[in-house]
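This is the structure I want to talk about, given as structure tokens.
Every protein chain except one is present and positioned as in the full complex.
Moving on to subunit A:
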Amino acid sequence: MVELNATLIAQIINFLLLAYILKKFVFGKVLQAMSDRQARIAGSIESADRERAAAEELKREYQEQLAQARTQAQTIVEKATKLAEQAKDDIIKEARAEHARLMKEAQEEIARERERAVAELRNEVVSLSIAAAGKIIGQNLDANANAKLVSDFINNLDGQKIGGVQ
């Protein structure tokens, strides 16, 4: 059942023949293909790393620019707000001044009108008084003397009775 014979030598030769054939026709090709693939994968990984680094650099740049833009926008808004405040203050101040000037003018106008009205009224009263007095006493007095007389009389009246003209 267990006999050693020349088969032993034949098997060694068979095996070495197989090893030779495989080494010559198969292993070289396979190893070449495997190392090619390895190189290709390494290249792919390397280029992917490179591209990722570039993308990260780009992202960092964009973020920087964005931050810069944000700062600028804030500055612009602040400046605009300040300008608007300024403009508002100016407008309000101007409006107040205008208001005060108009008030003053109006008061002056009123005072002037009143004075004129009082003067007119006084003259009217003097004329009427003289006419009335002439009719009453039936004689024509010297007109100038009469006017003087009535005017003095009115001036002596209490100022309040004709509207308190100063």
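Going forward, a residue touches a chain if its C-beta (ideal position, glycine included) is under 8 Å from a C-beta of that chain, and two chains touch if they have at least 3 such contacts; residues count from 1.
To be clear about the criterion, contacts and distances are computed from a predicted model.
Novice: Would you kindly match the missing chain to its UniProt protein name, picking from "Pyruvate dehydrogenase E1 component subunit alpha", "Branched-chain amino acid ABC transporter permease", "ATP synthase subunit a" or "GMC family oxidoreductase"?
Specialist: The UniProt record for the chain left out of view names it "ATP synthase subunit a".
Novice: Can you work out which residue in A:L8, A:I137 or A:L157 touches the chain that's missing from view?
Specialist: A:L8
Novice: Even though one chain is hidden, which residues of subunit A still touch it in the full complex?
Specialist: Touch set of subunit A with respect to the missing chain: 1-12, 14-19, 21-23, 25-27, 29-34, 36-37, 40.
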